[in-house]
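Removed: one protein chain of the complex. Kept in place: all other protein chains.
Every chain is named by a letter (A and B) in the order it is written, and numbering of its residues begins at 1.
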Amino acid sequence: MNRSSKILRYVGKRLLQGIPIILAIVVMNFLLLNMAEGDAVDVLAGEAGSATPEYMAEMRAKFGLDQPLPVQLAVYLKNVISLDLGYSFRHDMPVTKLIVDRFWPTLLLMVSTITLAVSFGILLGVFAAVNLNTWKDALISVFALITYATPLFWVGLMMIILFSIKNDWFPTSGMENIGAFYEGFDRVKDIAHHLVLPTITLSLFYLALYTRMMRASMLEQYGQDYVVTARAKGLTERRITFVHVLRNALLPVVTMVGVQVGALIGGSVIVESVFAWPGLGMLAFESLFARDLNLLLGIFLLSSALVVVVNLIVDVIYCFLDPRIEVN
Amino acid sequence: MNDFWKRFSRNRSAVLGFMILMLVVFIASIASFIYPDDPFSLAGKPMSEPGQNGFLLGSDSLGRDVASGIAHGAKTSLLIGLIATLAAVFIGVIFGALAGYYGGRTDNILMRITEVFQTIPSFVFAILLVAILKPSINSIVIAITVVSWPGVARLVRGEFLALKNREFVQACHTLGMSDRRIMLAEILPNCLSPIIVIGSLMVATAILIESGLAFLGLGDPNIMSWGFQIGAGRTMLRSAWWICTFPGIAILITVLAINLVGEGLNDALNPRLRERN
Partner (left out) sequence: MTDKLLTISNLDITLPEGSERALAVENLSVDLAPGETLCIVGESGSGKSLTARALMGLLPAPHVRVSQGVIDFCGEDLTKVTERRLREIRGSEISMVFQEPMTALNPVMTVGSQIDEIFRFHADMSAQQRRQRAIELLADVQLPDPKQIVSAYPHELSGGQRQRAMIAMALALEPKILIADEPTTALDVTTQAQILKLISDMQAVHKTAVLFITHDFGVVADIADRVAVMQYGRVVETGSVDKVLNHPEHPYTQALIASVPSLTPRPPRARSEDIVLETKDLQKTFGGGKSFFGFGQPNRIVHAVKDVTVELRRGETLGIVGESGSGKSTLARCIIRLLDSDSGKIMIGNVDLRTLNRAEMRPWRAKIQMVFQDPFASLNPRIKVGQIIAQGPIIQGASREEAEARARELLGIVGLDERAFNRFPHEFSGGQRQRIGIARALALNPEILVADEPVSALDVSIQAQILKLLDEIRERMNLSMLFITHDLRVAAQVCDRLAVMRYGEIVETGATGEIFDAPQHSYTRDLLAAVPGQNWDRQTNV
């Protein structure tokens, strides 16, 4: 069997392994929902102002909330499988539709963040390792240390003070200038303009993380035996660094990208709420205040699924980078 | 111990971090003496700039003293960071030790559970937990613990997995030693160093999570915290930059100091790693 069909089988297997994880998260979701004080009917009743106990019992029966827990769980599972995540009474819309609408802005923000953080992180890390113990290395390390310790929301606010309030370079909030009705390329430009500050804010922490990891990984690889072999062959330090060490040093960093996706989603909740970026994070922030638990749980479920998928993608990329991985 | 301090102090930034951290601890412990009033109470003219009207770091729109908030917030941050980390380390060590030591089916089940918790986007999960349990210092500690322990479990499992096949552990088996004693008295002391290191770094992460939660309005409404101050001040960003800026610097400095100490501990406790750098 050749390698690519092996990898295909591996992907299948990993997808199968992802299912129990998702399932466990769904069950946990359900339990959390039940742990919360008051159910959907209470919320509805609260909205309406007053409701008779009879009416509430009727509503409970309608939503199946009077059934025993296992039955409710089975119904919930069935609903989730058919992509029905319930109804957001606050937005008066099915949760699934709300989430799908808000998914794309978040994806855009995450892709641009990962691209920026990974590419610059690797670059800075390699640069620091090559210039080990010089002022360049020290400067990068200090920069990484500080950004690594800064809360995201604060960076965002400081960015706004610096680049929006003091200098009117970038917009403070939103994804596009709705009133301007831009179309085509102008719209792309407008969105990109809005994207700059949230992306930089969200990527700084991960940039620091990847820089530190890449530097450490490079230094570790420099100490390996094969580097001595390469030197003994008369190779230049340049080739040793960029051909031998770099490829090996990249491997743990690639794994880390997968691991960090979950944290990135958490970060996007904060960044989106700071910059009013109309994505899932912002939606989560809104639902938090509206006590719209159904919606919050839906977002939670989707983001978990996203992590599973991204991890799978990263694993497949890893297979291509590291020949030692036996994919069967 | 002397030896340890010598190795630790060789890393100058770690010593600096330690001194800053001690300063933060000091401020937290004397907060009630220098600012005996409730940090939520009106202390003077609202929106005073730093240095004005007797406010060292200014006041916010409700006339609350930013400096007092920072001093009292230090207590909150350190306390939550420490307690949540201790709890997470406790759970993580138990999970990791059992999984790594027994292997096989036990390992499989425990690690699947850990994997689920690791897959979940941790900050979103923390938000969810606090939202459901109602914001309070307890629910915040629980949420941070729940999202932090898997890292420890993985680390401890790895250590136990490696150490259980060491010959000194096998020798204990040949002497007929009980599993519990092997785990607690033989293996665990040998993986304390990495646990201490990861624990110290986790305190920093916990402080960041706590501030994030408080910023989103999920802090304990009765307890002052840095994240709450920033969240409350963000609407006044245009007119009163100081409300957000100073608590942020407090978080930055504290987290930085803890990270530096953590790295220093790592260098001092794992001397092998240091030689490479």
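We take it that a contact is a pair of C-beta atoms (placed from the backbone, for glycine too) under 8 Å apart; a residue touches a chain by one contact, two chains touch by 3 or more.
Only a predicted model underlies this, so the values are computations on that prediction, with no experimental measurement involved.
Across B:Cys172, B:Met202, B:Leu216 or B:Ala268, the single residue that touches the chain missing here is B:Cys172. Touch with the chain that is not drawn comes from one residue among A:Lys62, A:Lys189 or A:Arg231, which is A:Arg231. The chain not shown here is touched by just one of B:Asn108, B:Asn138 or B:Asn222, and that residue is B:Asn108. For chain A, the residues touching the absent chain in the complete assembly are 13, 16-17, 20, 224-226, 228-236, 239, 243-244, 247-248, 251, 321-324. Across the interface with the omitted chain, chain B contributes residues 105, 108-109, 112, 166-177, 186, 189-190.
Note that only the chains that are shown with their structure count from here on.
In this assembly, the C-alpha centroid of chain A lies 22 Å from the C-alpha centroid of chain B.
Touching chain A in their complex are the following residues of chain B: 112-113, 115-116, 118-129, 131-134, 204, 208, 211-212, 215-218, 227, 230-231, 234, 237-238, 241, 244-245, 248, 251-252, 255-256, 259-260, 276-277. Residues 20-21, 24-25, 28, 32, 35-37, 132, 145-146, 148-154, 157-158, 160-161, 165, 219-220, 222-223, 259, 261-267, 269-270, 273-274, 284-285, 288-289, 291, 293, 296-297, 299-300, 303-304, 307-308, 311 of chain A are the ones touching chain B in the complex.
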